[in-house]
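In this view, the complex is presented without one of its protein chains, the others remaining in place.
What follows is chain A.
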Amino acid sequence: MKATDNEIELLQGLAKDDKKAVETIYKNNYNTIQALIINNNGTADDAKDVFQEAMIVLYQKVKTGSFELNCQIKTYLYSVCRRLWLKRLLQQNKILSSNHSHEDLVIVDDDLEEHEKRDTEFTMMEKAMNSLGEPCKSLLEAFYLQKRQMQDIASSFGYTNADNAKNQKYKCLMRLKKLFFTQYKTES
């Protein structure tokens, strides 16, 4: 079954970080997933974790471009959550009960592989950022993420001029890149 117009709208909203869309998708699907996890040796906290991870998988999928979802959002999220939970259970040497004749499932292997790669990259960047320390972290965030002007950054961080701030930014960036790429090279 193809996604309906209404669902396409929701996915477009999700790609644009629209709060309302996120809330609607969350509201429509969370309870089913919680039931799945709780009926299979999990807690409500596990359900929250797994569901939010699945939301990130979906988010990444719509974010990378075309809104090609060849099934309903519900089916997709269910399939992803089921796989994620199955994996966690396997790690704990438990098995998923087999009465999951819950409508249709879709194959999500590729999406999950992609997600895993991104997740490790996310952790690497997080580690790198955290070990970078202040004020480097804030300086880089101000320049690259908040896209603030060098002049403005210089005055709010207390540098005497924009050139000094630029110098400092360069040093910080080199350190961050080194921290990130050392992990990246050892991982891959």
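What we mean here is this: contacts are C-beta pairs under 8 Å (C-beta built on N, C-alpha and C of every residue); 3 or more make two chains touch, one makes a residue touch a chain; residues count from 1.
By definition in this document, contacts and distances are computed from a predicted model.
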| item | value |
| --- | --- |
| Name under which UniProt lists the unshown chain, selected from "Exosortase", "Peptidase S1 and S6 chymotrypsin/Hap", "Peptide ABC transporter, permease protein, putative" or "Phosphate-selective porin O and P" | "Peptidase S1 and S6 chymotrypsin/Hap" |
| Touching the absent chain when the full complex is considered, from A:12, A:39 or A:52 | A:52 |
| Residues belonging to chain A that touch the chain removed from view | 17, 19, 22-23, 26-27, 30-31, 34, 44-45, 48, 52, 55-56, 59, 63, 118, 121-122, 125-126, 129-130, 140-141, 144-145, 166-167, 170, 173, 177, 180-181 |
